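First the structure, then my questions, so here it is.
The complex appears here minus one protein chain, its other protein chains still in place.
Right, chain A next:
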Amino acid sequence: MVKQGAFTLILSYLVALVLMVMPMPGSFDIFRPDWVTLVLLYWVLALPHRVNIGTALVLGVLSDILLGSVLGVHALGMIVVTYFAARHFQRIRNFSLPQQAILIAFLILLKRMLVFQANVFIHDAEFTANYFWPALTSALFWLWLFPLLRKIRRRFGVN
């Protein structure tokens, strides 16, 4: 049986995955928001009993395949931030939108630090500061994405 709104959920993940790999000019590329993590975190905060660590694992492995990294690297980062969001969803929901955005910046930063650290373990990756810009741009996009996804969720009755 397909639960109500499953289609909407899957479509939002699909759009996020497409935005993640869409070709962009090099100078914008380093600022590309972390779409998949943003969408995932929104759904975790909105429906923490439906979207949580299992979804993070699946989306993480799909990101790994699309970005060509070792399987499990992005999954690791997403699982940890999802755990944090799902654990404290009631508190985070009561934050104002700008407060949430600041928290999102830290969560994306945490995810990227985990991915970086995993890459260091795997093949001695070198630190590149550019990898952490998306934490800021993701926070900015959260201000726009959160109301948008909330509208979509209410419109299509995803619960």
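Everything that follows uses one rule, which is that contacts are C-beta pairs under 8 Å (C-beta built on N, C-alpha and C of every residue); 3 or more make two chains touch, one makes a residue touch a chain; residues count from 1.
What we mean here is this: contacts and distances are computed from a predicted model.
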Task = Using the UniProt record as the reference, specify the protein name of the hidden chain from among "ATP-binding cassette domain-containing protein", "Cell shape-determining protein MreC", "Cation acetate symporter" or "ABC-type multidrug transport system, ATPase component".
result = "Cell shape-determining protein MreC"
Remark   = Of A:Gly54, A:Pro98 or A:Pro147, the residue touching the omitted chain is A:Gly54
Request  = Could I get the residues of chain A that touch the absent chain, sorted low to high?
outcome  = 14, 17-19, 21-23, 25-26, 29, 49, 52-54, 56-57, 60-62, 65-73, 75-76, 79-80, 83, 86-87, 115-116, 118-119, 122-123, 125-126, 128, 130-131
